[in-house]
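Data first, discussion second: the structure below is written as structure tokens.
A single protein chain has been omitted; all remaining protein chains appear in their positions.
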């Protein structure tokens, strides 16, 4: 595809999501990473000295010598990925959008705003039609697009193939990896040989974000889906990879094999438009009963596919099944990257 | 209480549940441990040499020097606790029951038999009325009483206070400790930094056993409860303590505070009859949102209480909450001991 | 022993060592905990609301309602235990000593000062004779006594019985529990399925502190022991309990059985003076080859004994062996408590 290669930058470049952005953008065919920003403490320092590198893949040498900038639009490139913490993302992302930048954000701050797309490219690409409202209603010359919370992306991707069968209700329990809490995140004192059955604010995010993602677009407004979602969230001693145990109720009970077939054949715009980060199959369905497991399966298709198994009848709702997704790739940096790729190919980054 | 002190023995004395039996029986006011049996390999050897001791509490010295017997009734005492593996429990437990012993079993083999009580003393003590059928129908001069699977006990104890409000359906996801799989159980290769979203046969056990436990007794038969139970089970890197994330639907939605009050005030026969192993409160309700946690709370009331927290509305069923129980104590050895204590005080061990 | 019961206080009461102090002081026969202090954030608040309780033993109810004080001498009792962080301990502990308090400190700040005892009561109780120099040289009306770094205490206790045989050199590698780093301490992101072969400043502390502890007292000065100590330190995913792999070289190679006998029979002043926190045997020698293990053995004798095993010839030095000790009890709060008990029985708290 002969798309123009464009410069990109990263806000929150030293955090775990920021580092995953750097890793995902290394050798990207369309995006050229030229600009990094982080908190005041890192400003003016070489990236290699500013960040404690947390990934097992080496830091790209070209990035190591970039000087970390202040988080101001100034000479930042047009396209900005934001891995900012929610405590500062609200203000900074708005400044960039106002200054004409396209902000592809992983932060939660604008996700539920009525004029901001909460995008999962395989599911609701049409929600990008909300964008013009940001100019009209906020006067921004730029724009903000968000991806959902890590658990919500994994959940909604796994539900998307089942949507045509008429989902009525969803009960989900998550077993979430520690990388989802950022760095330093959880104390090892709390996690050694332990699980914590509580993640502050997480259940509400999953429930409301899922309804927006599956919402229908009418006259540039998203009407939330009436699907009932109930989430239980827990933290477990896993590095990367959220496991979701899901039960689903339908308007009318569908055929089990048809659901499995729907998982296996599911695709969306990222696949038809051959976006660089899009996996051929967003969902991998496995017949191995004790899989997926974080250690063995989290990196399938570079962490961009979710793995589903054990679809079986549920005696309370209709069916239940197991899902695994990579929380910092498909659930964060990779999700944002896919959003940007879709917008770029659609000519929405201007 | 001036109850006669009686001799007891243990089948499967070298396994994890067997060791927990030994620990629980140490200094027991009613039961005097005099007899141990294990597989052929251990026969005739001192217990301290036969068993690799897995508990952090020291092995009781009086037990260390007991000689391990073959698993035959011979000179075994009347009251026998069985921590046998299901692969051998069926045959051995029947031999003991046939020979006139009362077998208090933790194995799954007889749990669903129509003439065998599946007992949780706080919930269904009247199921002991099934026992005479074992003499009539099987010709046994002894008897077998079983306790449920570890997750089922913890689940049903947490549901019991809500039963009077009319439970219709239950969705539960478990995060189960590795000690539930026995020793050596799961490979550390599989568990380091991992979770396994599958435990063979576990979901079926939880679903069917819960219905029997809540079943009503009519003419010496248990009619299974119509409560719908759907279970998702996972294994996590925790030593002791199963976490359960539970959603419950009712005939009519009850008041939230009344449910919490029901948790706090719940008691049963073990409490009124002051059984030695009975906790004052079978359920501890905590207001701390990030609790219970296995590391911090599993040993509450010597592992005999389950801890409940975060009862809150569920958007799919009616309410949801978090539960923790000690799987090898309240979920196994301690449960069997409580069964035996109830039977002893009721004069059923003859 | 008819010793006067005295009031005590804790500096740094909300941290992990502070909490362990509270736990150890619960029902103490000589010391009555009446005063707690912590950082400004906690001042004026009930302890139960100021501290996130990290122990699996319940918070003593009498402590829960104590109001947390500022870290100033004011109305603090005479005897003060300090679990302060090194960043603030220097200044605050001096203020208390200057104001007439006896400060029993776990912080590293004064450990290597020439007029401050670095005390392990079984090893160097005579170092308390340094105390009068604090009045003379610093003008303090009170005094500071310190206990060593957690690894150093465990190391020196295990070496003490071998001292009479003429130790020349010691090579030790530690596998240290995460609780040694305080709370939140290490990120779970760094510790899941990982070990970190580096603990900042730890190796130096072990090497220098051990030499002071084994130093000889001459005219109120401690002359460091010429024993050569080389330490390698690592952090592992264990909650409590440091493992030490030790090789020792002697002036002349002693007999192996005599060394083992020395471990088994070792005692010191805490034992002869029957201090309340003193274990009967400061060292437990076990013949089980795969022991000690943190999970199984760390709580032996309430965490106040260290366990030694596998004394065997070393082909480089003379002998090597394995040691385990509880880092927050014998290695911190329990160590300080034992120091205070020795001083109280010796009439040094005035």
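The chains carry the letters A, B and C, assigned in the order they are written, with residues numbered from 1 in each.
The rule is short, and it goes like this: a residue touches a chain if its C-beta (ideal position, glycine included) is under 8 Å from a C-beta of that chain, and two chains touch if they have at least 3 such contacts.
Just so we're clear, the structure is a prediction, and the values are computed from it rather than from any experiment.
Residue C:207 is the one among C:93, C:207 or C:341 that touches the chain not shown.
Only one residue in the set C:28, C:78, C:138 or C:295 touches the chain that does not appear here, and it is C:295. Per the touch definition above, the residue from C:57, C:114, C:141 or C:230 contacting the chain not shown is C:230.
Screening B:57, B:114 or B:188 against the full complex identifies B:188 as the residue touching the chain left out.
Of the residues in chain C, those that touch the hidden partner chain are 169-171, 173, 175, 190, 192-198, 200, 207, 228-230, 232, 234, 236-239, 243, 245, 247, 249, 289-296, 309-310, 314-317, 320, 322, 324. The chain not shown here touches chain B at positions 16, 54, 178-179, 181, 183-193, 237-239. Across the interface with the omitted chain, chain A contributes residues 54-56, 192-193, 239, 295-299.
Here, only the chains that are shown with their structure count from here on.
The highest number of C-beta contact pairs joins the chains A-B. With centres computed from Cα atoms alone, the innermost chain of the structure is B. In terms of their C-alpha centroids, the spacing between chain B and chain C amounts to 41 Å. Mean C-alpha position of chain A lies 47 Å from that of chain C. In terms of their C-alpha centroids, the spacing between chain A and chain B amounts to 42 Å.
With touch defined as above, residues shared between interfaces to two or more other chains in chain B number as follows: 192-193, 239, 295-296.
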